[in-house]
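Okay, handing you the structure first.
A single protein chain has been omitted from the complex, and every remaining protein chain is retained in its original position.
Chain lettering (A and B) follows the sequence in which the chains are written, and residue indices restart at 1 in each chain.
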Amino acid sequence: MSYKPQNNRAWLGVLPVLLIVAFSAVVPLMTVINYSVQDILDFNTRFFVGFEWYVQTLNDERFIEAFGRQLAFSFTVLALEIPLGIAVARGIPKNSRLTPLILIVLALPLLIPWNVVGTIWQIFARSDIGLLGVAINAMGISYNYTSEPLHAWLTLVAMDVWHWTSLVALLAFAGLTAIPQPYYQAAELDGASSWQVLRYVELPRLRGVLIIAVLLRLMDSFMIYTEPFVLTGGGPGNTTTFLSQYLATMAVGQFDLGPAAAFSVIYFLFILLFCWLFYQSVVKRDEETP
Amino acid sequence: MSWMAWTLPTAIFFGAIGFSLLVLTLWELKSPTILRKGLLPIATTRGDRFFISLLSAAFIHLLWLGLVDAPVYPATAVSVLVAAGLLKWG
Partner (left out) sequence: MSRSGRWILCAYLVYLVLPLYWLFSMAISSNADIVGEFNAFPAAPTLANFAEIFSNPVWYQAFGNSLTYVFINTLISLAVAIPAAYAFSRYRFLGDKQLFFWLLTNRMAPPAVFLLPFFQLYSAIGLFDTPLAVALAHCLFTVPLSVWILEGFFSGVPTELDEMAQLDGHSFGYFFLRVFLPINRGAIGVTLFFCFMFSWVELLLARTLSGAEAKPIVVVMTRTVSASGLDWGVLAAAGVLTVLPGVLVVWFVRKDLVKGFALGRVS
């Protein structure tokens, strides 16, 4: 990183962003905190209840279960998408006429509205009209994601892998193209296997983009809402209800302002913690490699 | 502003945070902070330590509310101690 002069007038450049984000983030966040300590019947009839909603949320079994499911889901998709993304990226030819086409096809799932992703997988996986559902059943395996919790889970994971592995692959490919060719030639001279190239040449130089990939995927999978909402509706039962969906039901479904607000604050605090931990590792990397 | 549903305790809470930010800014202008390595595994500035203190305080309170069925004042006391420790030695 080159030397940057100290200049507090740079604040002028940042001011518009500050104003718009203050409007769309700070004011709402303060409002959520206000709501979270009150019992609000309507805006003229409200009572201060202290931390009651927090106690209620933290002891709410459905909240804890949704949280556990959320963690399980996020780590499952991360464990699949990161290695698969790297493997796919290594397969993309670097200077072929096909390269742009492959990249565009890879980018496709990222540009599809999330509810359409849900719809696509709904019509793809249904056991009556879906290609996948019918194919699996034809192989003699009874598969029905709308009634079997395990099947619903597997379908959701398959959908998320379909939806987001491209992001990891594109990031990793961007990182791979930045590795100078001599590194590969040196590895070849040493007779390194493909595995050794990956381990000693590529992975160390991919660290930066991989941190970004893990951060984005962890955060985005942690707030997943639309796709399961469309695909399974959180069911069968509550077996695929994740945090955002539970929260949205409370907030705009039942309009429970206080409890939903307390839920939001707790949710946000965890995001803040994860985000900060990752930011530290990004900053640390920037300092190590000037 | 009625839709924001203000209460006195939350107003004091935000006021305190806003005031702290102001103090930190003025302090920073007067004597710029130095990145230093303390008890924490990373080198921190004054602002970092303040942020870590706030975040720890939040989680200490959450833990208390989730596990103990009692007034939160002990949690607040612990938070203040942790914050003081972090600001001094963190």
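Basically, contacts are C-beta pairs under 8 Å (C-beta built on N, C-alpha and C of every residue); 3 or more make two chains touch, one makes a residue touch a chain.
It should be emphasised that the depicted structure is a prediction, and the values quoted were computed from it without experimental measurement.
Undergrad: For a quick check of understanding: of A:N8, A:S142 or A:Q181, which residue touches the chain that isn't displayed?
TA: A:N8
Undergrad: Which candidate, A:Q56, A:T76 or A:N115, sits in contact with the chain we can't see?
TA: The single option touching the absent chain is A:N115.
Undergrad: Decide which residue listed in A:I64, A:L150, A:A186 or A:V252 touches the omitted chain of the complex.
TA: Of these options, the touching residue for the absent chain is A:V252.
Undergrad: Among A:T76, A:N144, A:T226 or A:S281, single out the residue that touches the unshown chain.
TA: In the full complex, the listed residue that touches the missing chain is A:T226.
Undergrad: Touching residues of subunit A against the unshown chain: what are they?
TA: On the side of subunit A, residues 1-2, 4-14, 16-18, 20-21, 23-25, 27-29, 31-32, 35, 84, 87-88, 90-94, 100, 102-116, 119-121, 123-124, 128-132, 134, 162, 165-167, 169-171, 173-175, 177-178, 194, 208-209, 212, 215, 219, 222-223, 225-226, 229-230, 243-245, 247-248, 251-252, 257, 260-261, 264, 267-268, 271-272, 274-276, 279, 283 touch the unshown chain.
Undergrad: What does the interface between subunit B and the hidden chain look like in terms of residue numbers?
TA: 3-4, 25, 28-29, 47, 51
The definition used in the following text is that only the chains that are shown with their structure count from here on.
Undergrad: Mind checking the centre-to-centre distance between subunit A and subunit B? Centres are C-alpha means, answer in whole Å.
TA: 28
Undergrad: Where on subunit B does subunit A make contact in their complex?
TA: Touch list, subunit B to subunit A: 2-7, 9-10, 13-14, 42, 51, 55, 58-59, 61-62, 65-66, 69, 72.
Undergrad: Under the definition above, what is the set of subunit A residues touching subunit B in their complex?
TA: The touching residues are 27, 30-31, 33-35, 37-38, 40, 43-44, 46, 48, 51, 54-55, 58-59, 266, 269, 272-273, 276, 280, 284.
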